[in-house]
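Sharing a structure below in structure tokens format, with a few things to ask.
All protein chains but one are shown at their positions in the complex.
Up next, chain A:
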Amino acid sequence: MEGGSVLRHGLPGEQLLPLTSADAVSMADTLVSIRDLRVAFGGVPALRGVDLDVRRGEAVGLVGESGCGKSVTWLAALGLLPAKAAVAGQVLLDGQDLLGASPATLDRIRGGRIAMIFQDPASALNPVHRVGRQVEEALRLHRGMAGPAARAEARRLFDLVGIPDAGRRLDTYPHEMSGGQNQRVMIAMALAGQPELLVADEPTTALDATIQAQILDLLRRLQAETGMALVLISHDLGVVADMCSRVGVMYAGRVVEQAPAGALFTHPAHPYTVGLLGALPDMVGPRRRLSAIPGGVPEPWNLPPGCAFAPRCDHASPACAAAVPALQPAGDRHLAACIRVNARAPEPA
């Protein structure tokens, strides 16, 4: 059913796209490289060939509507999916394939080189343990620290993430803290292993706007200070535009567009990205009628042939049903999975 895969960007051993000097640099700098990642739950596909790179120190945004596979991509990458999930493809961390890694290796990498935080911090924290103890446990696991040293480091991390009165707050329970403070605790725990990559899955979705601004500010500062890479999963295009230098857009289990943030928001190439931006109300300028994308996301067990966006796409033609469109160059470091991309004039550099 999969077509056009010859042109997929950067399959191992077959670099079919013209290399630019920026690409050459990026290959050396690549921290995580996801290739043709496929996940199915009980035969129903959730990911249908995801390709995504994260370079050292960069902030990558991952956007798309609920259910498109943003979370599953990273849960699969880190071996966090239930056993019933069928996972295939490659997730390379510095060239090492995580999908084939032993449980012990994965345990070391998770919370160590790669940390993940989630939307709902309260449910990710253990309600019956004091928050300080949970951070100390992460320090023991990933940095072999214990006793007063771990306590002191936990306190330093609390200070770092801006928890006021850090010394005393170590002894509180998750339910005694606000949602924003719990998210700070989660971030402190994630930092315990000095990760090279922090995957933040909707880290501010459950928070109020002014608290969201605080947490985004914190993530930006930590990223600058520690040099870690950040993958920010969000359904909010504004949040991603604000935080990330590169953005991937997912639809129905695939990355349909990826580009530098500036290019994505000024020259979106995939009709779905164009649609998402048109559907978003503005904060400034004259009010206009929103250009809603018609219809809804297809059910994963009932996908249309070829391009999954075709039933909602203004530009769909019979050719769109022939094969799943592969990512193709749509500008400088800009890829889009739409058969019309070739026909488009290249965007101004």
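Methods note: contacts are C-beta pairs under 8 Å (C-beta built on N, C-alpha and C of every residue); 3 or more make two chains touch, one makes a residue touch a chain; residues count from 1.
Please note the rule applied: contacts and distances are computed from a predicted model.
Asks: Looking at UniProt, which of "Acetyl-coenzyme A carboxylase carboxyl transferase subunit alpha", "Sugar ABC transporter permease", "ATP-binding cassette domain-containing protein" or "Pyruvate dehydrogenase E1 component beta subunit" names the chain we cannot see?
Replies: For the chain missing from the view, the UniProt record says "ATP-binding cassette domain-containing protein".
Asks: In the complete assembly, which of A:L106, A:A122, A:A213 or A:A322 touches the absent chain?
Replies: In the full complex, the listed residue that touches the missing chain is A:A213.
Asks: With respect to the chain omitted from the figure, which of A:G69, A:G89 or A:G180 is a touching residue?
Replies: Looking across A:G69, A:G89 or A:G180, the contact with the absent chain belongs to A:G180.
Asks: Would you write out the residues of chain A that touch the absent chain, in ascending order?
Replies: So the residues of chain A touching the missing chain come out as 65-66, 178, 180-181, 208-214, 216-217, 235-243, 265-266, 275-284, 287, 289-294, 296-297.
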